[in-house]
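Below: one structure, written as structure tokens.
Removed: one protein chain of the complex. Kept in place: all other protein chains.
Each chain gets a letter, A and B, in the order it is written, and its residues are counted from 1.
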Amino acid sequence: MAENDVGLESALRRRLLMGLAAVPAASLLPRLALAAAPPTAAINTTGLAVTDTEVTVGILHSVTGTMAISETGAQQAEKLAIEEINQAGGVLGRKIKVIQEDGASDWPTFAEKAKKLLVNDKCAAVMGCWTSASRKAVLPVFEQYNGMLYYPTFYEGLEESKNVIYTGQEATQQILASLDWVAKEKDAKTFFFIGSDYIWPRTSNKIARKHVENVLKGKVVGEEYFPLGHTQFNSVINKIKLTKPNVIFTDVVGGSNVAFYKQLKAAGIDLSKQVLMTISVTEDEIDGIGGENIAGAYACMKYFQSLKNPNNEKFVAAFKKMWGDKTVIGDVTQAAYLGPHLWKLTVEKAGSFDVDKVAAASNGIEFKGAPEGYVRIHPNHHLWSKTRVGRALPNGQFEVVYESADLIEPNPFPKGYQ
Amino acid sequence: MTSPSPRTDNPFMTPTEWAYLAVLCALIFVLLPLALDGFRLNLVGKYLTYAFVALGLAICWGYCGILSLGQGVFFGLGGYCMAMYLKLEASSVENTRIQSTPGIPDFMDWNQVTALPWFWTPFKSLPLTLIAVVLVPTLFAFVVGAAMFKRRVGGTYFAIITQAIAAILTILIVGQQGYTGGINGITDLRTLHGWDIRTDSAKTLLYFVNGGLLVACVLAAQFVKRSKLGRILVAMRDKEDRVRFSGYGVASFKIFAFCLAAAFAAVGGAMFTLQVGFMSPSFVGIVPSIEMVIYAAIGGRLSLFGAIYGTLLVNWAKTTFSESFPELWLFGLGALFIAVVLAFPDGLAGLWRRHVAPLLTRRAKAPMPQRAATLPKGAPAE
Partner (left out) sequence: MFGEYSLGDLGAIVAMQGFAGLILFSVYVLMALGLAIIFGQMGVINMAHGEFMILGAYMTYLCSGFFQAHLPSVFPAYFFVAMALAFVASGALGILVEWALIRHLYRRPLDTLLATWGLSLILQQAYRSIFGAREVGVELPSWMMGSVQATDTIEIPINGLFVMAVTVLITLAVAGLLFASAYGKQVRAVMQNRVMAGAVGIDTGRVDRLTFGLGCGIAGVAGSAFTMIGSTGPTSGQLYIVDTFLIVVFGGAASLLGTIASAFSISQTQSTLEFFLSGSTAKVITLLAVVAILMLRPQGLFTLKVRR
């Protein structure tokens, strides 16, 4: 229902904004209340939707369709962050106005809506996308019309763009440290890979395989992919029983996840004895899988809701206050929360909303208030961040069992792993 | 404008139909370009590519009674053929220096494909690509159609088989990502024979090319409809056995109509790729295929012009409503499906014929065609 209200509001706002944009003279008039804020003409030289009181930011996620399951958390976090920024006085003295568009789980729709947000609404930045496919679809649009996208999902890497800030981890960041950990702690030598059949699992497993074979001197005893939406895993579970790997390494996504863990448990594979490491299950997914079905599994992520630090406690409380007590917060939700804050810090450092200046100023931006702890933007527009391993508990939360000592450098084009 | 008029030696188009065509041309070539900015015009261009599919469905479903729920397959195949050419052009050796194998599309490199697969080679040439855009989907339609119609499979059963084919092809494309780009599709297309298709001026030009092709397809469909062939199609739809007993090869006519619809869809798919700049398996599957049927149904399944207006209207509504009320839109689309079936089986064209056209024509000519006469009666549930 919340989406509905926002939809209606943003529709009204849009009309207002269009009206304002049509009379640029009005926006040049100095206002008493904003004496401290810099004049619009100076901080917006490229015609973005910035007035003396407002700046427009787009949110582009799927509200309908199969991906709505996953993307709900991300857009909630973005709205929370924007709300917080507005309460703290906005960006360069301007309140953020949100225009939300629905990508409808359909990649061409994402491209169409991205273009609308940039060309018609002149958004200063866009928070959005979830799947690799939707990002690939909008990327040419952002590059052509020079927009700024904050992309929250952990993803396969192999990409770097002036117009995108990747606030999730790329594959090497997420995987390598955790593989080292599992090899050391669990004395793991043999691995079985299971993934959904698309670019992210395939690339992640390729990186994992190289690491297992070349660095850890272990062995991959099986590598299997299933079509998205596949719900029958009994055969592969039998193969796991036959090959008896030390570690089951999974990157299955969506509804398949639920089927996989339920069938794994039913087949008598006890996750308290069999080590299973996943890079695709967050607190969000456990909601659907059921905590008791996955308890004992390890997940490598940069963020877990149970992290103990003051930033996170504040964030979790605020999130639940805004979206209800029953909501859970996964890795991507937290990464989505970083987007608006990083953009605000960057704009303030650049002293301008201009996309070119924001893109140039991004390098080295630090966000100390991040729930995951300190993060910093790398020149390649990914984030320096820590990697953690969590163990799933029956109540659907994770217990953090490992945390990398230092921030890990993002490396979207990893040498030796391609 | 659609039901066969009582005269048998009628001309290619009646004066009324010429008028309709003129209105359509005025709308596409003058009104819309003047009224809309570049972004919206490009959107309309995208919608018009779906109109090719709806036009094909009007022939194949409205006139011939073959409901295909797999038109997305042909739209997608046409689009993929075009996208393969564009992708190869965008993947020149200097553009792809950072790859381990330069000169092949990036997604192949990510999937450890080290040489261009054989079926990509023809798409290095533009003329071969243009031929393939039409030929590949049409041949595929021919194979499917021949297998089905020669064995007298039709009706609902044909509809769900085409749907199954759409589902299977999607899984194939998604699964073979090293060769097809997988679920991401083929993205980041840049130039057509050296001409940058991403600029605004290129998009405007493509819009007009698209409009021109659409009008050409309308004329082709009109020709089929008015010819003796069109009459046989209608006869087959209403009483297939009588046509067969009269000595006609029913299967061949059906195959022809199905192939024609596939060819139209393929042209639409290729124009889609050019205007939108990518192609993905999400156009091949069940959902888009059925949505395209609803365009034709809303417009009036027996009306060529209705198919185009139906496509424009539904897509315009989708964009408008989904911008503001994404939840409401799905309810609306669902209700639209049910309403058009229950209450307005003749769609927009039917409304026009019954309520607007009589007001426009002062002197009443022949009595209005009855609904029962134009709708496929269908056998009682079998």
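List of remarks:
The rule is simple: contacts are C-beta pairs under 8 Å (C-beta built on N, C-alpha and C of every residue); 3 or more make two chains touch, one makes a residue touch a chain.
Since this is a predicted model, take the numbers as computed values, not measurements.
Only one residue from B:Pro117, B:Gly212, B:Gly334 or B:Pro358 touches the chain missing from this view: B:Gly334. Contact with the chain that does not appear here is found for just one residue of B:Gly78, B:Pro137 or B:Gly154, B:Gly154. Across the entire complex, the residue among A:Glu224, A:Glu366 or A:Glu403 in touch with the chain not shown is A:Glu224. Contact with the omitted chain, checked across B:Ile168, B:Leu229 or B:Ala251, is made by B:Ile168. Residue positions on chain A in contact with the hidden chain: 1, 63-66, 68-69, 72, 197, 223-227, 229-232, 234-239, 241-242, 255, 257-259, 262-263, 265-268, 284, 286-293, in rising order.
By the touch definition given at the top, chain B reaches the unshown chain through residues 61, 67, 69, 143-144, 147-148, 151-157, 159-161, 163-165, 167-168, 171-172, 175-176, 240, 286, 290, 293-294, 297, 327, 330-331, 333-338, 340-342, 345, 375-382.
In this section, only the chains that are shown with their structure count from here on.
Averaged C-alpha coordinates give centres for chain A and chain B that are 36 Å from one another. Taken in their complex, chain A has these residues touching chain B: 3-4, 7-8, 10-11, 63-64, 101-102, 104, 106-109, 111-112, 115-116, 119-120, 132-133, 136-137, 139-140, 144, 156, 158, 197-199, 202-203, 206, 227-228, 413, 418. Residues of chain B that touch chain A in their complex: 37-39, 42-43, 46, 98, 100, 106-107, 110-112, 171, 174-175, 177, 182-185, 187-188, 198, 276-278, 280, 282-283, 319, 322-330.
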